[in-house]
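Apart from one protein chain that is not included, each protein chain of the complex appears where it belongs.
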Amino acid sequence: MDFLRPASWEEALAAKAEHPTAVPIAGGTDVMVEINFDHRRPEYLLDLNRITDLTEWEVGQDSVRLGASVPYTRIMENLRAELPGLALASHTVASPQIRNRGGVGGNLGTASPAGDAHPALLAAGAEVEAESVRGSRLIPIDEFYTGVKRNALAPDELIRAVHIKKADGPQQYSKVGTRNAMVIAVCAFGLALHPETRTVRTGIGSAAPTPVRAKAAEEFLNAALDEGGFWDNGKIITPSVAKQFADLCAAACNPIDDVRGTASYRRHAVGIMARRTLTWTWESYRGTAAHTEGVA
Amino acid sequence: MRVNFTVNGRPQEADDVWEGESLLYVLRERLGLPGSKNACEQGECGSCTVRLDGVPVCSCLVAAGQVEGRDVVTVEGLADFAKQRACGSTCGTPLDEAKQWAAKGQDSQTGEGTELSPIQQAFIDAGAVQCGFCTPGLLVAADEMLERNPNPTDADIREGLSGNLCRCTGYEKIMDAVRLAAARQSEGV
Partner (left out) sequence: MPTTGAPTKITQGSQTKGGIGESTLRPDGTLKVTGEFAYSSDMWHEDMLWGQILRSTVAHAEIVSIDTSEALALPGVYAVMTYDDLPTDVKNYGLEIQDTPVLAHGKVRHHGEPVAIVAADHPETARRAAAKIKVEYRELPVITDEASATAPDAILVHEGRDDHHIGHVPHPNIVHRQPIVRGNAEEAAKKADFVVKGEYTFGMQDQAFLGPESGLAVPDEDGGVHLYIATQWLHSDLKQIAPVLGLPESKVRMTLSGVGGAFGGREDISMQIHACLLALRTGKPVKIVYNRFESFFGHVHRHPAKLYYEHGATAEGKLTHVKCRIVLDGGAYASASPAVVGNASSLSIGPYVVDDVDIEAIALYTNNPPCGAMRGFGAVQACFAYEAQMDKLADQVGMDRVAFRQLNAMEQGTIMPTGQPVDSPAPVAELLRRVKAMPLPPEQQWLSAGEEADVRQLPGGLSNTTHGEGVVRGVGYAVGIKNVGFSEGFDDYSTAKVRMEVVGGEPVATVHTAMAEVGQGGVTVHAQIARTELGVAQVTIHPADTQVGSAGSTSASRQTYVTGGAVKNSCELVREKVLEIGRRKFGSYHPAWATAELLLEGGKVVTDGGEVLADLAEVLEGETVEVEAEWRHRPTEAFDLRTGQGFGHVQYSFAAHRAVVEVDTELGLVKVIELACAQDVGKALNPLSVVGQIQGGTIQGLGVAVMEEIIVDPKTAKVRNPSFTDYLIPTILDTPTIPVDVLELADDHAPYGLRGIGEAPTLSSTPAVLAAIRNATGLELNRTPVRPEHLTGTA
């Protein structure tokens, strides 16, 4: 095993180009577990800790450019307003020690269906900034996850940042685990209301081979909200609409039975979380809308 | 490979390090600092918690090569670390809090005369130590939590220590110890 320590991003890209099998390591919270438990013996470890740009973020007009290694703790503390869904998701990651080290880049690189950030990214809308010596590209989050622990990166590419749309409405995130802290998701659900486009986006974790959106549920809800004039009148969403939305979210799952939970439970729980997060976000939207009208 | 870094204020050099070794292994097996414990080696128990450039992390998940040139504080250096912090916070006036709460040695194994940090003393006084294997990691985590949040609620303490498993105590005495350290800290200021 060789340990590569690039001092700059350019050096890192060069190293990855020269050694495409090199495994990037930043927070180490996935890679080191695999090494400690003898599940993996990479030829090269590519340490990204010296590249300080990766732990920085920029808040732009429409989106946040989040460095791949910004620790979850920083996201929770500093980006709650811009990225509420991801901030909530970050808070559910493992433990304080892990949140101090791990970041979204690692979650994307590992691309485990159980990664906590994925549902929030899917719901908010995001693009992954991947780069190699050949150049840089933005991969839409919907095209990023290609299979169980597989993603759209080329062998010579590294994740530099994630561009996440700033929240234009309420976002929520829920995760089921069999413990009240420090737990890997049995399943997870992210929901974002986008009042500007009058759309709703979802993200489901740990309930299919990859993180997925519940597109049929989104389409149903977009239509129902539109038809009922809900975005304007701010009425409470009827229980039958919420139920059908929840059912469609559950139907979007393609889960398995494993030691963490049954497929049947996962489908059930995603439905419950979909209904609850819809209620929470919509209540929040109604509150904000009413408030705005009052001021106007 | 060779790794140079600072541990508890002292420059250290480790030679012939295998690239897959963790910071935890280097501390324990190469630098003679076995205080940080190896209970799960997968970031689930917090027994190996150290501060890396001030930030609490699981040292089992930090690759040895990643600490090159960086600063690490382990449980072995916690008393000194807390003492320096206390001195620093009173603008140069030595406020020797650690000494004030130094252990009252009774028995042969007490390590009489050892200077302790407030959180270390509180763990002893509150009965928060049983087998003690989780203790070093908990102390580093609790000390850092109290540094950020000197008056935590019970829910804050539970959240702050949710990355540290203990199998002996049922956590009640650990709660007592952190409350005690917080109370003594606010009395001392």
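Letters A and B mark the chains as written, and numbering starts fresh at 1 in each.
Rule of thumb we're sticking to: a residue touches a chain if its C-beta (ideal position, glycine included) is under 8 Å from a C-beta of that chain, and two chains touch if they have at least 3 such contacts.
Since the model is a prediction, treat every value here as computed from it, not as a measurement.
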* Which one, B:V3, B:A86 or B:L165, makes contact with the chain that was left out? -> B:L165
* Residue ranges of chain B at the interface with the undisplayed chain -> 18, 20, 28-29, 32-42, 44-45, 47, 74-76, 78-79, 103, 105-112, 114, 116, 120-121, 123-125, 127, 129-136, 139, 155, 157-159, 161-175
* Asked: Of the residues in chain A, which ones touch the absent chain?
  -> 36-38, 88, 91-92, 172-184, 186, 259-262, 264-265, 267-269, 272-273, 276, 279-280
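Here, only the chains that are shown with their structure count from here on.
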* Centre-of-Cα separation between chain B and chain A, whole angstrom -> 32
* **chain B contact footprint on chain A (complex, rising order)** => 1-3, 5, 25, 27-29, 31-33, 35-37, 41, 45, 47, 49, 94-98, 100-101, 181-182
* **Contacting residues of chain B [partner chain A, same complex]** => 1, 18-20, 22, 41-44, 46, 49, 55-58, 60-63, 65-66, 68, 141, 159-160, 162-164
